[in-house]
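All protein chains of the complex are present and in place, except for one that has been dropped.
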Amino acid sequence: MSDLRVHKTKYINETKRVSFKYDGKNYFGYEGDTLASALLANGVHLIGRSFKYHRPRGIMSCGSEEPNAICQIGDKKDLTEPNVRATELEIYEGLEAFSQNCWPNVKFDIGGINNLISPLIPAGFYYKTFMWPKSFWKKVYEPLIRMSAGLGKSPTEPDPDMYDHKYVHYDVLVIGGGLSGIISAKIAAKSNLKTLLVDDKKTIGGSTIYQSNDSFKIDDQHSSKWLEKEINEISKIDNLTVKTRTSIAAYHRYNYLLARENLTDHLSIKDKKDKIRQRLWKIRAKKSNRSDRRN
Amino acid sequence: MLNTHYPQITDNKLNDVEISLQEPISKINLRGKSKEFFAKVGKVLSLILPNEANTSSFSENFNAIWLSPDEWMVYFKNDDEKVIFNKLYSEISKVNYGSVTDISDQWICINLKGSKIYDILSAGCSFNFDQFLKTDGLSTQTIVNHIDVILHNKNTYNINLFVRRSFSEHLCLWLNDSAKFI
Amino acid sequence: MKNKYSIFSLIKNAFSDHENWQQAWGDPEPKKEYDAVIVGGGGHGLATAYYLAKKHNLTNIAVVEKGWIGGGNTGRNTTIIRSNYLWDASAGLYDHALKIWENLSQELNYNVMFSQRGVMNLAHNLQDVRDLKRRTHANRLNGIDAIWLETDEVKKFCPIINTSQDIRYPVLGGTLQRRAGTARHDAVAWGYARGANEMGVDIIQNCEVKGIKRNGDKVEGLETTKGFIKTKKIGVVAAGHSSVIANMAGIKLPLESKPLQALVSEPVKPIIDTVVMSNAVHAYVSQSDKGELVIGAGTDSYVSYTQRGSHNIVEDTLKAILELYPIFSRMKMLRQWGGIVDICPDASPIISKTNIKGLYFNCGWGTGGFKATPGSGDLFAHTIANDEPHKLNAAFNLNRFVSGDLVDEHGAAAVAH
Partner (left out) sequence: MFLINCPFCGERDQSEFSSGGEAHIVRPKQPTELSDDEWAEFLFMRKNIKGVQFERWNHSHGCRKWFNVVRDTSNDKIHSVYKMGEKPPVK
């Protein structure tokens, strides 16, 4: 284990080891790790290759904004999933992840040749060439271009998993369960408004929950401590629903939003069985002035 | 040939949802606007048709659901359904006060009971049940899983759902399926 | 004279870090007067300008575009190109375009990546089978390559389709046009812009038309956000906004503008090597050279200029996609968008003069204009230059809505209108 790991946060349970495979090699992390944090803790930094020039890529962020650390999960023909961000996937017992867009492997990638000839293939180069001789476009050039298309691989057999969807109506929808989101949701719910708070992470609290030193204080307490109390309090409010592992996917007119809730992607393979994998929430939040301005 | 099959309802007690077929019951569609129309309906059914949208009214034997400003559905359990229909028909349709149509075979009534019934419906229905579930007697026409339905809130967490016979089998399968995964 | 694009020019420019490429088209201010002005800098508009300059020696012309070129439906479609339409008039029009597509990259010296990977149309019920077989026969009589495929041949041509006969809409066969395929949509606009600009056409972006000045039954010019432009000929190629321009000239068109949606998945390695369309279940899909699955959804039923559309339309399309391609269930959609399509009652376009002298309209392409881009430009240029339609677009005049000579292509249009 490299010493990149920050010990003593309660969000990683260091008593519970979880083993997983990355590119065929066995590693272990702890319960609460994302694939990205577990890989970093194991000293693995090279995760993928860039789309065109196949330049080496590592982990750059810690959430849905991750542009680099994108993996193929699983190798079963029906269950494999392409283009999963390592920063979003929680590790589970039996997880198998693979680097993408490289051959034969991520460290030595033949496609890296593209990087060497990158001066020849600037943005939009294909509009300027491959026109002669004409018959070569169909037989040679385009097949070559298509060979280098794509990042991950599509499954090749039908998906055995189950999915669900549901319409819900709320007075207030709060997107993002950080400090401000939690307080907004609390105030809304206490003002007798039916409120939904969604966050894409497994716990709400945002980055505040990690702030446990004297530089971050609210009401003379470490802000993580302070927020913990608030989180505890909102869990008792009747007309406030909190959905974690839920990310907003679309904003349509009249405050109609779509959210994807991940229900089993973090569970071990045997615990996933017979459960709904994801649920699409079709959320209608009450029309507000703000949304009108958005219109 | 006329389809007179009823949907098979199995596994009807799942996750505190009880689904049961409420058949046979009689259903009559009433349309009219005139004073005489309301008077005749009142006389035959001893019932005042609801004039407020999305509501219903009832008398000892009959339930009447508002469908549109000049249209209602009356449903009732009756061993001799034709008697009521014939009475209404001769007092209203025949004398052009309005129209009376027997729709007993067209629509099927399914009863849903239990604290999770609205969770099931919400899986395929964009209707906002917040008010509906709080008030006994409310009714609504909407879509559940792409199928037209009429819903009637009998009392707390107990609703009658009406669906066209040809869609009923499919809807029941869907309801059962959804009930497994609330 | 523009520099020629080739592998050699790429190598040459690599030495100067690609900083010395010539501008592909300029950014001029409008002149006071032009011989003709094209309203709308999409594929059709730019192609019209290109052919006006190339074939009709009209080089004192401008294309005015309210946004950026290719930013409307040209940049929003699913890039399908085919010519297997039912009626003779349509066959003539769309196959004329297809023939130009086949040499377009060489003609423009700009690789539009026209890819003849075939377009398959699936039949899901007996009426589909009859309709598609009829269309196949009609196509062949018009010299358009089309064949009928039985279910097993469909499966062979595109193995990932679920051809099981116990799904809700089983595949009962399909037609295949091998010469059909896709092209790189942006490149089409850019290639025509570069070609037109080379011959002297002014391409004026960020220039919105605000009014059309008429003198009696003649046009005199355009009010734009960049000032008044005097011209005797105005060719309107404004797609979803055609009615807006028509209203400025004081005429009405038989059009309704509706959002048509499309979406693409995250890029994956090649998995589908052709274009498959399926009108009955409303799903069509292909895979771009970048690896994204390109999926076409339907139009909304109401008039809207919002370029977004309702979610239930996309949801229904994806349901159909998953029934036909259950392997795509775990794929994630990357982005979704809408384009505003102008739909004619007969699902055929209008390339026509109007009652106002010097005012021409090229519109009504509905959900399938991209495929016609070169042909549409060529024929519209002919109509503007000669003040008479070419024989290939004579049937697509505005007067057909008065005379009743409609060209009913609802069956062959990509999306149910």
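All chains are identified by letter, namely A, B and C, in their written order; residue positions are counted from 1 within each chain.
Criterion: contacts are C-beta pairs under 8 Å (C-beta built on N, C-alpha and C of every residue); 3 or more make two chains touch, one makes a residue touch a chain.
Everything quoted here is computed from the prediction, not taken from an experiment.
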{"item": "Among the chains presented, those that the missing one touches", "value": "A, B, C"}
{"item": "Given C:241, C:269 or C:353, the one touching the chain that is not displayed", "value": "C:241"}
{"item": "Residue in contact with the excluded chain [from C:86, C:239 or C:255]", "value": "C:255"}
{"item": "Residues belonging to chain C that touch the chain removed from view", "value": "241, 243-244, 247, 252-257, 300-306, 310-312, 342, 345, 401-404"}
{"item": "For chain A, residues in touch with the removed chain", "value": "252-254, 256, 284, 287, 292, 295"}
{"item": "Contact footprint on chain B, counting only the chain that is left out", "value": "53-54, 67-69, 71, 126-127, 140-143, 148"}
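Note that only the chains that are shown with their structure count from here on.
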{"item": "Inter-chain centre distance, chain B versus chain C - centres from mean C-alpha coordinates, in Å", "value": "49"}
{"item": "Chain centre separation (chain A, chain B; CA means) in Å", "value": "46"}
{"item": "Chain A-chain C separation of Cα centroids, rounded to whole Å", "value": "36"}
{"item": "Contacts with two or more other chains, residues of chain B listed in rising order", "value": "none"}
{"item": "Where chain C touches two or more other chains, by residue", "value": "none"}
{"item": "Chain B-facing residues of chain A, complex", "value": "162, 164-169, 194, 276, 282, 284"}
{"item": "Chain C residues touching chain A - in the complex, by the definition given at the top", "value": "5-7, 9-11, 14, 17-18, 103, 105-106, 109-116, 160, 162, 184, 187, 190-191, 266-271, 287-291, 306, 308, 310-311, 326-332, 336"}
{"item": "Residue ranges of chain A in contact with chain C within the complex", "value": "51, 78-83, 119-122, 125-132, 134, 137-138, 142, 145-147, 149-159, 161, 163, 250, 252-253, 256, 258, 282"}
